[in-house]
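Left out: one protein chain. Kept in place: all the others.
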Amino acid sequence: DFAKVDHHRALRNGFPEVIFCQGKTVEQVVKIFHSLAEKNRNILATRAGQEIFEAVQAQYPEAKYNVPGRVVSLTREHCKNSSRRVLVLTAGTADIPVAEEAAVCSEVMGHEVARIYDVGVAGIHRLFAYYDKFETAAVLIVVAGMEGALASVVGGLVDVPVVAVPTSVGYGANFNGLSALLSMLNSCAKGVGVVNIDNGFGAAALADVIIRSGLKHV
Amino acid sequence: DFAKVDHHRALRNGFPEVIFCQGKTVEQVVKIFHSLAEKNRNILATRAGQEIFEAVQAQYPEAKYNVPGRVVSLTREHCKNSSRRVLVLTAGTADIPVAEEAAVCSEVMGHEVARIYDVGVAGIHRLFAYYDKFETAAVLIVVAGMEGALASVVGGLVDVPVVAVPTSVGYGANFNGLSALLSMLNSCAKGVGVVNIDNGFGAAALADVIIRSGLKHV
Amino acid sequence: DFAKVDHHRALRNGFPEVIFCQGKTVEQVVKIFHSLAEKNRNILATRAGQEIFEAVQAQYPEAKYNVPGRVVSLTREHCKNSSRRVLVLTAGTADIPVAEEAAVCSEVMGHEVARIYDVGVAGIHRLFAYYDKFETAAVLIVVAGMEGALASVVGGLVDVPVVAVPTSVGYGANFNGLSALLSMLNSCAKGVGVVNIDNGFGAAALADVIIRSGLKHV
Amino acid sequence: DFAKVDHHRALRNGFPEVIFCQGKTVEQVVKIFHSLAEKNRNILATRAGQEIFEAVQAQYPEAKYNVPGRVVSLTREHCKNSSRRVLVLTAGTADIPVAEEAAVCSEVMGHEVARIYDVGVAGIHRLFAYYDKFETAAVLIVVAGMEGALASVVGGLVDVPVVAVPTSVGYGANFNGLSALLSMLNSCAKGVGVVNIDNGFGAAALADVIIRSGLKHV
Amino acid sequence: DFAKVDHHRALRNGFPEVIFCQGKTVEQVVKIFHSLAEKNRNILATRAGQEIFEAVQAQYPEAKYNVPGRVVSLTREHCKNSSRRVLVLTAGTADIPVAEEAAVCSEVMGHEVARIYDVGVAGIHRLFAYYDKFETAAVLIVVAGMEGALASVVGGLVDVPVVAVPTSVGYGANFNGLSALLSMLNSCAKGVGVVNIDNGFGAAALADVIIRSGLKHV
Amino acid sequence: DFAKVDHHRALRNGFPEVIFCQGKTVEQVVKIFHSLAEKNRNILATRAGQEIFEAVQAQYPEAKYNVPGRVVSLTREHCKNSSRRVLVLTAGTADIPVAEEAAVCSEVMGHEVARIYDVGVAGIHRLFAYYDKFETAAVLIVVAGMEGALASVVGGLVDVPVVAVPTSVGYGANFNGLSALLSMLNSCAKGVGVVNIDNGFGAAALADVIIRSGLKHV
Amino acid sequence: DFAKVDHHRALRNGFPEVIFCQGKTVEQVVKIFHSLAEKNRNILATRAGQEIFEAVQAQYPEAKYNVPGRVVSLTREHCKNSSRRVLVLTAGTADIPVAEEAAVCSEVMGHEVARIYDVGVAGIHRLFAYYDKFETAAVLIVVAGMEGALASVVGGLVDVPVVAVPTSVGYGANFNGLSALLSMLNSCAKGVGVVNIDNGFGAAALADVIIRSGLKHV
Partner (left out) sequence: DFAKVDHHRALRNGFPEVIFCQGKTVEQVVKIFHSLAEKNRNILATRAGQEIFEAVQAQYPEAKYNVPGRVVSLTREHCKNSSRRVLVLTAGTADIPVAEEAAVCSEVMGHEVARIYDVGVAGIHRLFAYYDKFETAAVLIVVAGMEGALASVVGGLVDVPVVAVPTSVGYGANFNGLSALLSMLNSCAKGVGVVNIDNGFGAAALADVIIRSGLKHV
């Protein structure tokens, strides 16, 4: 009874409860994984260390592990939620772990994902080189640390929702992600919604509900 | 040349530049209003005092003023962007000005808006009384100050995007909206995107692009 | 003379001084433990590592160790301070260590304790499933990290004191517990008293004095 | 419909919804007052300016106004919730407005109140002069700004709950009450529960539920 | 003796002491102005209200007042420190007062100034339209509030020093300029030096010494 | 009974309680003034507006008012606590109000005071011009805003205690005195004790006890 | 040339430069130690690990190491600066390391030191038990973490200078010493000077100059 697994979540929110591994023992994670896997087809566990993956894999050999993103996933049913694409951008290479958390969660939630990494504003031509790719996306997830300016620049260029993910990448006056967070919250561009620092999962979850709600209400 | 009005914005972002009146003189606002009104049908000016409204109205008698929301609007074409609804909720009565900024911007952007005000979590039955209304919405805008808990509770109940707007309502350790902002960023509910403190306009703009992008990509 | 043990504390505050182990050497803790055990029946040491427990147990074989809560306890007299119950709730599984510190301290202080863990607001039906249990409690201790919304929701439902314990569970803009702390301080629900981040002991101590003072003054 | 008055609150929480006037228009406050006064005997409105009092008094001539505490109250039934006393202490004279908010709310909630003002720790003999009064209290409300040390000193002396109210009194590095707030949260004394900065009402509400719950469960 | 005017400053730093009017009485400013005007040709007073200008003008009829920049200046010798240009950019219209402080100070210090206002990143084509102007500048002063992203984008495009001036323009989580300040300090673009929030004068002073030192050392 | 005047303070701390006027009504201040003046010869009231001075003066015509320092004083006995001197320095002209609070309090406490104002580190020769004056002081009070560097420079030059008073002078990233406060706390110079931001009185009180304690223990 | 040892410091400030070991290599510390030991009799190195002590001791066998205080000292001349006493108090046992840094530095600087540890305000009788000892001190150094209230209580009782040292002892909302720092800065007691968090050396240095300056100016 250390956990009351929320078995209604897929009904209410469109996807089963996702396991947040930080602060849980390996045993706790495995038990919750079991409980979820009995009633659902696809399972996600984020912030998972290698040892958690191994414990899960011992019982679910088809489980996968995204190393930079630290996500354990079990995909027993390749649902295809839409033909719409989630486009994940990063400002730098060091932002990739957070971006991968977002990307793999999006994939398991049934979305096609495209990745464009390391297109920060210090060399803005790199971003414009991918301009036509923006057209193909239903939602953009913009992952950036340091000054987090990429979200505003991208937001000013597109007419689809931008999910902005500040990262803790940087040092000193980045204050562990505060600089990027404040930048994104103060974006003068339209159509930007912000999630927590380093919260790749949250970005994927928001993108997921944006896309599915778009379909549902047609 | 105090302003370079962004006349491409409607093309790129689906709605003309919205005038942010804070820090501008009445003369500057009126000139930008003119410039925009020459090339666009519907115009919005936010954070506008009564004196700005009067100066605008002198030249555009059909302009309207939302008093609590402090929004001047000119709607020359009642576009109907969708039959989808934006549902605006507030936790308390003091959050209404921010909610009204969101609501009136949504309306001018062509969306049907429903308002449910003063349903904060301290008396949670008030929220559940409106549960069926949630079903009819394409996007929920949740406006809350103090501890901002409403966004998490609502986020846990619905399967559409929640745009969370922290407000500066409260005192002391609310630190002018920081408490609600941090609550919403740390929401354990899925599908919540956060905008700046008191940013009703930003919430409307995000809701707008979510709905239109949902339509576009079908 | 590194410590002036407060031997009057049980007289003044109803329970002997509780040893706060953080920042003390094993030797210091053991000496204070001795000094307290000479004049009191029941002893608590919080924030205690395994090595402290072992050193204490070597001399007091009946000492117990609560592993997640990191509490060493010696209960030589099962006092029964009341038939009233302390109900400890957590929002998530990762909040359990703090909850256990509160729970075990409450038990040693002579109260009956009930635990309901992992009933956070993202799946609020889980909380309502335990609604009738709330009736049986004299005090509720609500332990929550991230957005800490559980304290407000619970506070709105009950007519007994709620002791709110923010935890450092989360990451990014939780700022090590600041988000939950501010939420709880700004709670719009009535009857909520807040203690320090992760301070399970402090919550138990407040619950203890609430219950005993209720009895004393009848 | 700017307000959904919570008419069940007296049932759930033991006292009707209290009107928080800050951020509401005079008209809104008066309407909510009416709505509450139809179904309840005693009404409280906090953070109320003189103009609100006058508008209320025009319709409820028996309404009272506590000037320093800025509380409008209507007491149509002098309920006597207990013979237990709420003792309100302040560190300085400038803390009195917050203390009066707490005191008058406690009185309207049906408790006997004693006040001891200006007994801060810089002249600690002043506090000890009132030591025997502490014995007569069921709950102490300690109101202090600046360094807020009074809560710890008092907490170490008594065996009843201490509700600590940090105030914004001071300047400079008091950071509008942060110094007193942090002091009180970090109190090494047992049995201290903290409410928001300047939140006299919240302290009264916590004291109220502590006392009534003590009675109820006997 | 309320002031020790630093009459060596022009010798050491290339320009006489500039009067910071905030916190000084009109009388004090006028006296310092006198003292400086006796030994120097050109004088600047920043953060000056209209009343200060009038008092100065009464004695120095040739004094000028820049209204948005709040700068009083006396230029008795149109020195021409270089043929190099200081280019002042702003992200929005509300940033103009700070930009004007920088511009007028630069002019009085003997530099040619070009202004490009309202070219923020939300409509980035506006910025690129002025790309060739960047070539003509020896130093760029970039003035931006909200997310302050303009400094990074500009910094990535040019090979001259960028002096970044965060402004307090915005609201909520801009925390009075903190968001723009942190953005600029964390800029991933090369060659950006930051001055205090709203410090137009400081930007001009840095640009001045950059240009003059470039000349001096040839 | 809004105040428990601490009539033992002169005995315990060498000078009667000083009235902190902020947050007190004129009537309250006058009553406390009376109460103190009955049992003490010399009285100080800080943070006093003109209206407080007038009310005091009506009854104590010999009372004085220091306008920039906002101190009301009554000196009925020109005690001479020592032949030692308190030297008050400021970095700028805008720091003078805080310095005057310190200076006048020191004088009333019976010390000889010398003032050297506007000798900030940007023109460090101004400071060195007064080097020999440092020799004559028993304590230095260094009052500085902005970067507060003066305390470190002075602290490195003298062999007497330096009382550092950060001021809120400045703007932007001075965060109302935080910059100077942190500078002074982190001073790498020896022998610096810091008081609250803008706390001229506190500096005088510390200087007073340093000097008197030096005499007492000989 | 990684260091310019300040060989004039004993002349200017009464004691040679003290080596701050944090951030220096063992080799750097040893070289600076040598350089100082050539021209001075007594040397102090603070924040020194065991390995630094061993390297110093290899060359100066008479060097001593204070383990909790992490201070390496060389006392070749037991100067006796005065018969006045420095009294070091702590609130808790965990504050002892900081107190020992202060105590051993005071001793090497030639002062008699008395220690009274663990007399925090939660059991205030412990403090009063040592009241007569206060009389014998020329300066009190008060070391406290958590809410840091001890400085105010002590400051209210004595008529000698109080040097307040906030410590990082505690957790959660102590924010690594911020709570105690703010408490001490906002002390309503007279005669309190604050040094940096955990800065035992700084407290000793201030006490030293207070005592010596008291002697010098007689």
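When the chains are written out, they are named A, B, C, D, E, F and G in that same order, and each has its own residue count from 1.
Criterion: a residue touches a chain if its C-beta (ideal position, glycine included) is under 8 Å from a C-beta of that chain, and two chains touch if they have at least 3 such contacts.
Model, not experiment: these values are computed from the prediction.
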Residue touching the undisplayed chain, where the options are F:Ser179, F:Asn199 or F:Ser213: F:Ser179
Omitted-chain contact residue, chosen from F:Gly14, F:Gly148 or F:Gly193: F:Gly148
Chain F, residues in touch with the chain not shown (by the definition above): 91-92, 120-124, 146-149, 152-153, 155-157, 170, 172-175, 178-180, 182-190
Residues belonging to chain G that touch the chain removed from view: 1-4, 6, 8-9, 12, 17, 20, 22-24, 28, 32, 166, 168, 176-178, 181, 196-199
Residues of chain A (touch criterion as defined above) contacting the omitted chain: 92-94, 96, 115, 117-119, 122-123, 125-126, 169, 171-174
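By our rule, only the chains that are shown with their structure count from here on.
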C-D, E-F or B-C - pair sharing over half of the B-D contact pairs: E-F
Chain pair with more C-beta contacts, C-D versus B-E: C-D
CA centroid of chain B to CA centroid of chain F, Å: 50
Chain centre separation (chain C, chain E; CA means) in Å: 56
Sites on chain E at which at least two other chains make contact: 92, 122-123, 170, 172-174, 178
